[in-house]
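Here you go, one structure.
Removed from the display is one protein chain of the complex; every other protein chain stays in position.
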Amino acid sequence: MAVAIVLCLWGCGRKETNVIRGDREQILFKGNGTEPAGIDPHVVTGVTEHNILTALFEGLVSENPIDLHPEPGVAKSWEISEDGRTYTFHLRENARWSNGDPVRAQDFVYSFRRILSPGLGAEYAYMLYPLRNGKAFNTGKIDDFSEVGVKTEGDLTLIIELENPTPYFLELLNHASWWPVHPPTIEKFGRIDQRGTPWTRPGNIVTNGAFTLKDWKINQHLVVEKNPLYWDAQEVELNEIHFLPIDSIDAEERAFRTGHIHLTETIPLHRIDYYRENRPELIRFDPYLGTYYYRINTNVSPLGDKRVRLALAMTINREEITRYVLKGGQNPAYHYTPPDTNGYTALSRFEYDVERARELLAEAGFPGGRGFPELELLYNTSEAHRSIAVAIQQMWNEALNIKVKLLNEEWKVYLASVTNGDFQISRAGWIGDYNDPNTFLDMWLTGGGNNMTGWSNSEYDRFIELAGRAIDARERFEYFQQAEAILMDEMPVIPIYFYVSNLLIHPSVKGWHPTILDHHPYKFVSLAAEEDTVGLNTDH
Amino acid sequence: MSVMPTDIPENDPAPEIRAADLEEGTSLWKDAWHRLCQNHLAILGLGIFVFVTLLSIFGPFLTPYSYETTNLAYGPRPPSLEHWLGTDDLGRDLLTRLLHGGRVSIGVGFCATAVSLLIGVLYGAVSGYLGGKTDAVMMRLVDILYALPFTIFVILLMVIFGRNIILLFVAIGAVEWLTMARIVRGQVSVLKTREFIEAAVSLGLNQRRIILRHIIPNVLGPIIVYSTLTVPAVMLLEAVLSFLGLGVQPPMSSWGLLIKEGAEKMDVYPWLLISPALIFSATLFSLNFLGDGLRDALDPQSSTD
Partner (left out) sequence: MLKFICIRILQTIPVLLIIATLTFFMVRLAPGDPISNEKTVPPEIRANLEAFYGFDDSLWVQYLRYMGNLLHGDLGPSYKYVGWSVNELIAQSFPVSLELGIYAFIIALLLGTAAGVVAALKKNSLADYVPMSFAMAGICLPTFVMGPMLVLVFAMWLGWFNPLGWTYWYDRVLPALTLGLYYSAYIARLSRGGMLEILSQDFIRTARAKGLPEKIVVLRHAIKGGLLPVISFMGPAFAGLISGSFVVETIFFIPGLGRFFIMAAFNRDYTMILGTVLFYATLIIILNLVVDVLLVLLNPRMSFD
């Protein structure tokens, strides 16, 4: 203890915080949630990784920092054929890799070939399935990559042919799976389809984005620094970004409060009220393209009866859950696709209606909940999932007189249970891969890998297929509306709320706009110190 | 460093006599009970412990609230006249939840400690007493079990046997007995070199009798102390197991879980940590006094004090 006291006396002198130093030197310190599984854009899948990759790489198009609409990236312009199946991209002459090599159209062909190579085992290879023969190459049906719909004309023209007109194709290009890698670097450390070579290490990696990798210590930090060779380098204001993988959300919040980081990845539930009341300028509630829902196993009696499913859906008081349990400005969900998904908002919706739900349950043969077997509700261990489950358990018990048993499982066990259909009702969430209703609705196709409800409806399948081939945007959305109407009438999944991205952000961070995919192109982010940078902690 | 003082007579005849005393098991326990009753702290500890246990069993019937009824709009509030210990973030009465959780924690704490005690003491005593190759094999087995990944072990248990309260004890017992075995073995391997054990051997007593009647009573001190340490460890381990889905399921709770949740929210809702931590500590303090009392009472040497 004596030692501690001596140390404390020494430590009393106020140290300069990361935030103050960062504001002065344009260094952004960002809590990144968890250690990235890697930074190979063709291998990794998570949001955490994507947040880092956007600093390091740039695709054919980039994103507008406010509404994410596609803007010129490596390609300075493009043309789309009338049938919507051929895209011709014109690459800019001054696009450079961080080692000085020009970014050429051939690099993209190489990159597409890499992610589609079966040997690489890329999980997100299916993002490239819209490419003509992309799926065939990835699944080994064809071996000759020249049959895949991508070719070059000279170094600066890239022509992409698609299987179907894909109206959201340009949005898709903002997914890391479409981004280029530097072929000589890949070849230097292994084969084109070799996973896990050290090419992503500091010193080895060559990137084409606004930043390059400076330092990476696992579980400690990942540092990127401004890439002077980036074609738009004069627009980039940040000199460095430090990504800190702080897994404990409480520790992350403390780090924010003491000026260790500018931005957090999320915020602990029980902290929201404090910030909302005392420091509302520091907390953000930005809509996020995702739906939290309960997945029903329709193969289990009596959940095979849609009246039972509807009754369950109608007796969840979503306002109470979002307001008192989640507190983070989430929107109650009465349909599945989040509102305004690239202009699409579902028209069909159901209501919170206990009376109607009781009638439905009685029609299904359980008047007053009599004879209804005990249900099992499965969720993966987490405070929020547990609180929601406890609240819903009560609601169903009060409204329908149904007993529900809660089961929590560790993440991977939960995944195995859900995949094997070993559940009755399970908690689930879906974050859109791209800003289009398709990413939410095509998952409920019969036998879809992420369906897992056992639900199947040929009418639904037909509408999704029609939407896939439609060229006209209005017609396409109309098909989606019809499909979603069927989904909500059959209710194989019970939507609960639409996600928001809750985070703490220091006032000195500029250009961090709320975007539906929670993408924040770092080249538009800057730091400007304000008078109120200290004192975050002292007023508490 | 290991020079034993030579000026101390080592062939003290007393232990042999005591070894004979030990054969009279009943009088030993009677004596011990008598001595325990004279230890006020120990009796106080026993009293508190019995009180907390009774409170956990009957308390939830006395409070006007249910441990599971949520009141979302009411939310987390500090202690008040309606809710003596406040409410948690789902608006549930903390007092009721705390008392209800005591059932789980006390139950688990004792059963699992008993399991680990039984296995650990016997195993350690046998290993330490027999020594040689048997000891080597038995202790290497402990090393192996120490090393296996606990998370995976628990998950596998649940896959194979389903969710079962018995598994909770198995899982906890399976880890907790290992340290107990090592401690007992260490004590016993020293103890068996003492004269009264050698005397018992030369008297031709069989090994089972020697271990049960002479060895174990003489290592009771560390065993009791370590057991009182195991109880809290077990109660907290239970919270970890709930994370894996074994153990209590919401809306039920336990002290370990309440403390764990309270710790996360301590600077926002301090009452969620304080009262669970207090009742947990009070129980452990009482157990500890009781343990010390028992240790003194059962100590064969202390009879001459």
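We just call them A and B in the order they show up, numbering each chain from 1.
Going forward, contacts are C-beta pairs under 8 Å (C-beta built on N, C-alpha and C of every residue); 3 or more make two chains touch, one makes a residue touch a chain.
Source: prediction; values computed, not measured.
Contact with the omitted chain, checked across A:Q26, A:Q106, A:T152 or A:T197, is made by A:T197. Note that of A:R24, A:K412 or A:R469, the residue touching the chain absent from this view is A:K412. In the complete assembly, the contact with the undisplayed chain comes from A:T139, out of A:N94, A:T139 or A:S382.
The chain that is not drawn here is touched, among residues A:G119, A:G343, A:G368 or A:G421, by A:G119. Those residues of chain B that touch the chain absent from the view are 1-5, 7-10, 12, 14-15, 131-132, 136, 139-140, 143-144, 146-149, 151-153, 155-156, 159, 178-179, 182-183, 185-187, 189-190, 193-194, 221-222, 224-226, 228-229, 232-233, 236, 259-260, 262-264, 266-267, 273, 277, 280-281, 284-285, 288, 295-296, 299, 301-302, 305.
Interface residues of chain A facing the missing partner chain: 3-4, 7-8, 10-12, 14, 35, 37-38, 40, 43-45, 118-123, 125-126, 135, 138-140, 195-201, 217-220, 244, 246-248, 250-251, 254-255, 257-258, 260, 410-413, 415-417, 419, 429, 449-450, 452, 537, 540.
Assume only the chains that are shown with their structure count from here on.
The centroid of the Cα atoms in chain A and the matching centroid in chain B are 46 Å apart. Of all residues in chain B, those touching chain A in their complex are 68-70, 72-73, 75-76, 89-91, 151, 155, 158-159, 163, 242-245, 249-251, 261, 264-265, 268-269.
If you check the complex, the residues on chain A that touch chain B are 250, 268-271, 273-274, 320-321, 323-325, 381, 383, 386-387, 389-391, 393-394, 405-410, 413.
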